[in-house]
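Below: one structure, written as structure tokens.
All protein chains but one are shown in place.
First chain written, first letter: the chains are A and B, and each begins at residue 1.
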Amino acid sequence: MRAASNVAVHISPRVGRAIPRLLWGLLPLATIDVVLFVIPMVFMALFSFRFSEELLGLVGRWTVAHYVKVFTSEGIYLRILVKTIVIAVVATAACLLVGYPFAYFIANASRRWQSVLLTLVIMPFWTSYLLRVYAWTAILGDRGLINEALRFFGVTDQPLSFLLFNVFSEIVVFVYLYIPYTVLAIYASLEKMDRSLVLAAMDLGATPVQTFLRIVLPQTLPGVYASIVFVFIPILGEYVTPTLVGGMSGVLITNLLVNQIHALEFGFGAAIAFVMATFVLMLLLGLRRSVDLERLYVA
Amino acid sequence: MSPERFPRRSPRWALRLPRLLLALYGLLGFVFLYLPIAVLIVFSFNSSAVITFPLQHFTLSWYRELREDFVLLGAVRNSIVVTVVTTVGATLVGTAAAFPLVRTGFRMKRMVNLFLLLPIVIPGILTGIALLILFVPVLNLTLSLNTVIAGQIVLAGPFVVLVVASRLYGFNQQLEAAAMDLGATPWRTFWHVTFPLILPGVLAGALITFTLTFDEFIVTFFTIGPESTLPMYIWSLVKFGVTPKLNALASIIVVLTLGTLLTANSLLRRRAR
């Protein structure tokens, strides 16, 4: 309960001037992250700069060879990294496009239905991720649900084989896996949106599109931003989906990284991961600049 | 925001149409979310050992096999322990961290924000190995479910921060000020004003943590002692294959969670009335 009491402290009238007491709330998580994340990552960083004969040995000579390799190796790591980012962007955009109206639908339902619908959105998560991805092979495959249905209704006589084992199926499954996050995040911001503003806009003669773009969307941007983080970043680390439904064209950066780890190349694997993390952080910084959340909420 | 509250200029059907379309869209959304699960459940009753159409005979043998699998049952138990403890822990520390990030301005805040997100950015296999190096050669700990929980809290923390923070943005602090003006102690203000208002965010954070942890495999593999969790069990059936036994297990989980959640829901509603 210590964390909760830290939360409470901020509204105490005895708030100190120099360091807001509220900042103590950061302490537990920051400590956990430093001890259980930063320190281990420093070890990994050391490995990525060490050339060691022995597995996981810290003795060896300093080298940047692993990083050089990320940028050379026929350019495959960079190319696949860029490809991974592009696919993640497309999947995230698709999640937002499909998920926003869905969240709107839930936020518009009556109170008692909202909780039921939200429960139903989260439910699929609790079934094994692996098994759910597998299930898609039985939906999109040559004798899958879709092809069988098309054949049954006489639409096609040959199975549509482009449904599975390519970038398309990969993105479909990504959207399937991550859309609940989008829906939850956007729902949360829709739900606390100030609705009187919407009515005011309509009263003043704004069209529904104008109302949405000027009133609703800006108010839900934090939800949109949160869902981008929830969807975009985890997709960059996806390993299973490309393996199971991506076929030969859907290879992503984590597949290459995992292959290296299974060859006991921890140093090189770490180098790939750090290059990737740098890319992602730069993207996130850019995103933060363009969607300056703080300014939106100062008022 | 029910359409009835909009200015009543258009005829009735014009107001109903968008609503109908939206409902249809929602329905399609749920079909998309539940199609794979339906497929999973159907194959748990199918006699064939492989998950492919056409269906063969109806059978309950996969459920029968479940009953005899002790490793699996132990794994389910371990998974529940890890998930519950992680959820509580990550939700507490994540919520505590979200307040200063939203409510105070301090130098380096942007950096701290990014720093807290870092664990999501690094692929799990690397985090797992790094944690193992920390726990065993460096700290000389004994691996157990506790070390798993520690690792899982690191992974889940950022998600809680994000969800709770997005709830806190735009939170009307005047409500708190009003409570204090009316003489409420800070604790009372927190419990009666702040907490109920951020509760949906906290619950959403907890739900996401629960979900992520219940299914996490690779970091768990490296940080666990001589035990197994459910995802590890499922993942390790590599050499000679997934059987519909796992579908049977998944179906039971679906029915159980759906049942529990909906029952809890209706109970809560009844109490509220």
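Heads up, the rule we're going with is that contacts are C-beta pairs under 8 Å (C-beta built on N, C-alpha and C of every residue); 3 or more make two chains touch, one makes a residue touch a chain.
Quick note on the criterion: contacts and distances are computed from a predicted model.
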Its UniProt record identifies the chain omitted here, from "Extracellular solute-binding protein", "Sulfoxide reductase catalytic subunit YedY", "Thiamine pyrophosphate-dependent enzyme" or "Thioesterase domain-containing protein", as "Extracellular solute-binding protein"
Return the single residue from B:Tyr25, B:Tyr63 or B:Phe115 that touches the missing chain. B:Tyr63
Can you tell me which of B:Val71, B:Met111, B:Ala178 or B:Leu199 touches the chain that was removed from the display? B:Val71
Touching residues of chain A against the unshown chain: what are they? 55-56, 73-74, 76-77, 79-80, 137, 141-144, 161, 165, 243-244, 246-248, 251, 255-256, 259-266
Write the list of chain B residues that the hidden chain touches. 45, 48-53, 56, 58, 60, 63-64, 66-71, 73-74, 76-77, 80, 129, 132-133, 136-137, 142-143, 221-222, 224-228, 232-233, 235-243, 252, 255-256, 258-260, 262-263
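We adopt the following convention: only the chains that are shown with their structure count from here on.
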What is the distance, in whole Å, between the centres of chain A and chain B, each centre taken as the mean of its C-alpha atoms? 14
With touch defined as at the start, can you tell me which chain A residues reach chain B in the complex? 1, 3-4, 6-13, 20, 22-30, 32-33, 36-37, 39-41, 43-44, 56, 98, 101-102, 104-109, 112, 115-117, 119-132, 134-139, 141, 143-145, 148, 176, 179-181, 184-185, 188-189, 191-192, 195, 198-199, 202-203, 219, 222-223, 225-226, 229-230, 233-234, 236-237, 239, 254, 257-258, 261, 266, 269-270, 273, 276-277, 280-281, 284-285, 288, 293, 296-297
Residue ranges of chain B in contact with chain A within the complex: 1-2, 5-7, 19, 22-23, 25-26, 29-30, 32-37, 39-40, 43, 51-54, 92-101, 103-104, 106, 110, 112-127, 129-131, 133-134, 138, 150-151, 153-154, 157, 159, 161-163, 165-167, 169-170, 176, 180, 186-187, 189-190, 194, 200-201, 204, 207-208, 211, 214-215, 218, 230-231, 234-235, 242, 246-247, 249-250, 253-254, 257-258, 261-262, 265, 268-269
